[in-house]
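Up next is chain A:
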Amino acid sequence: MKAILGLLAATLVAGAADAQPIKLGELNSYKVFPAFLEPYKMGMELARTEINASGGILGRPLEIVIRDDGGTPGDAVRVAEELLTREGVAALTGTFASNVGLAVSDFAKQRKTLFIAAEPLTDKIVWDNGNRYTFRLRASTYMQTAMLVPEALKAAKPRWAIVYPNYEYGQSATEAFKKLMAEKQPGVQFVAEQAPALGRIDAGAVVQAIEDAKPDAIFSSLFGPDLAKFVREGNLRGLFKNRPVINLLGGEPEYLDPLKDETPEGWIVTGYPWQSIQTPEHKRFHDAYQAKFKDYPRLGSVVGYTAIHSFAAAVKKAGSLDQEKMVDAMKGLQLSSPFGPITYRALDHQSTMGAYVGKLALKDGKGVMVDWSFADGAKFLPSDDAVMKLRPKE
Partner candidate 1 sequence: MTLAAFASYMLTGLAGASSLFLVAAGLSLIFGVTRVVNFAHGSFFMLGLYLAVTLAGVFGRTPLGFWGAVVCASLAVGAIGVVVERLILRPLYAAPELLQLLATFAVVLIVKDAALWIWGPEDLLGPRAPGLSSAVPVLGRSIPEYDLLLIALGPLVMAGLWLLLTRTRFGRLIRAATEDREMTAALGIDQARLFTLVFALGSALAGLGGALQLPREPANLSLDLSIVADAFVVVVLGGLGSLPGAFLASLLIAELKAFCIGLGFSKATLVIEFLVMAVVLVFRPHGLLGRPDPPARATEAEAGEPIPPLVWIPVALALAFPLLAGGYAVILAIDIVILALFAASLRWLIGPAGLVSFGHAAFFGLGAYAAAIAALKLGWPMAAALAAAPLVAAFGAFAFGLVAVRLSGVYLAMLSLAFAQIVWSLAFQWDALTGGSNGLVGIWPAAAVADKTRYYALVLGLAIAAWLLLGRIERGRLGYAIRAARDSQLRAEALGFDVPALRRIALVISGAVAGLAGGLFVYSKGSLSPETLAIPRSVDGLVMVLLGGLASPLGPLLGAGLFTWLQDEAARRIEFWRALVGFVILALVLFAPRGLAGLLRRPRA
Partner candidate 2 sequence: MTLLAASGLTKSYGGVRAVDGVDLEVASGEMVAMIGPNGAGKSTCFGLIGGQVSADAGKVRLDGADLDGSPARRARRGLGRTFQVAQVFASMSVSENLAVAARGRDTTLLERVGLGADAQRPAADLAYGDIKRLELALALATEPRVLLMDEPTAGMAPAERRQLMTLIAGLARETKLAVLFTEHDMDVVFGHADRILVLDRGKLIASGDPSAIRANARVREVYLGHGDGSC
């Protein structure tokens, strides 16, 4: 009996030492934005499998503890607390909406814990409200807007109408667009601005109002149901006839796929043409994803996948789970993503992950991106001086 107990104890101890996983805390608004975050979750799972198949991190397996943050900053902060205190996670990743991302970012600063904000697009998370512990993966609102500005300049249209969802993302996109356009195309006019409440666009009236302003071109940052309603009403009422339209995020499969045969051809968008990216790093990712889930990747898949690999790379570089060492490792961290190599800039903790800029087209009753090119995020950021002025001193 004693022998058995002894053996059991030995096994337990040995097992614990062997397999003690490194826990990563991931919190996100899975129930509020499922269209983006379901694929995101699968992307994370793929990354985790890959990491553990290749021996884990520092010889330990990776475990991702996933929590729903309910889509509100208040609940998100509680969930983050739970991940730290009860689960003892090494770092935090995730969040979707900007207000939640900012709340968790400030919490991470307070608790001196590494936080990789995977998806929130708000410029503030790395600039105005940036802090030592927060890093952001996605190309920000500013960056993606800047990627589209060269296309807008090519259109050479003097009169623009703007439509955006009335909250920080849409406001920032509009502000950045107007500023960059005014700099590079003096005399440009913005003849109409429509700011419907998020998820509640009155598409008929908005289309009518834009038509009334007689713009030469349209810049939109709508997405989700608002985008679908706007596209259908605009198509019906002929708003897009002979008018270039630029739509931030419009080529992301999450928002493009629901449009099906309503897809507005010729729109210039940022997005993810998963069908036609032939780089080796993307092909490998795409095939592995397809094989594992019998489904094609969405943009969320890429973001989730890359966020997890970012964390793993940071720990490997730091050689430790010490927060300060991980943060120092994140600064200037380089890794390969399905979109090519990325760097987390030491300057402002923004990754240089880019986006694809291209045109929408219809193929077999589905929307696709064509004539696309890859825009490297590093090339669409303001000068270092300008960034330093925005970011609070540490």
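Everything below uses one rule, namely that a contact is a pair of C-beta atoms (placed from the backbone, for glycine too) under 8 Å apart; a residue touches a chain by one contact, two chains touch by 3 or more; residues count from 1.
Picked so that all candidates are chains of the complex that A comes from, given by their letters.
These figures come from a predicted structure and were not determined experimentally.
Candidates 1 or 2 all come from the same complex, and the one touching chain A there is 1. Chain contact summary for the complex, chain A toward candidate 1: residues 31-32, 34-35, 37-38, 67-68, 70-74, 77-78, 81-82, 85-86, 98-99, 102-103, 105-107, 110, 122, 124, 129, 166-168, 171, 192-197, 199-200, 202-206, 208-209, 211-212, 224-225, 228-229, 232-233, 236-238, 254, 257-260, 262.
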